[in-house]
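Every protein chain of the complex appears in place save one, which is left out.
The block that comes next holds chain A.
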Amino acid sequence: MATQLEEKIGMKLESYTFRVEKGKIRELALAIGDLKDEYLKGESLPPTFPTVIEFWGGKGSSANLLGLNVKKVLHGEQTYEYLKEIKPEDEITVHSVVEDAYTKAKMNFVIIKKEFFNQQGELVLLCRQTVIERH
């Protein structure tokens, strides 16, 4: 099990592109209950909007792509580094790689790094997340 897990280190996950649609900005703001006028109008993005790009841009959740059991998967940690502003209507392309994978206390930990580039090829956001799979 552990060997299989460590083999995932360096594994590249699917790359994908997503356009930052104003309607999706509004929809996320309404779901969170974060009703700032600029979000509802789709003029600027709530801080957690990149998650919309990750799920709607990609074909499956990271857990599925990694072959983890979704019934046993929990989200451990998540970090965004905002390098440049992502604007409405930007076309964002995401590249993901497994940075680390290990087993601790009867749980598997997988750390995924995602780089978000805009249509000019500028790195706009870095995301790191820890996915936990309970044994």
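We take it that contacts are C-beta pairs under 8 Å (C-beta built on N, C-alpha and C of every residue); 3 or more make two chains touch, one makes a residue touch a chain; residues count from 1.
Simple rule for what comes next: contacts and distances are computed from a predicted model.
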Report summary line: Among "Anti-sigma factor antagonist", "ABC transporter permease subunit", "3-hydroxyacyl-ACP dehydratase" or "Molybdopterin synthase subunit MoaD", UniProt's protein name for the complex chain that is not shown is "3-hydroxyacyl-ACP dehydratase"
**Report entry** Touch with the omitted chain, as defined above, among A:Leu5, A:Val52, A:Val94 or A:Val124
**Finding:** A:Val52
Report summary line: Hidden partner sits against chain A at residues 24, 27-28, 30-34, 36, 44-48, 51-52, 54-56, 61, 63, 70-82, 85
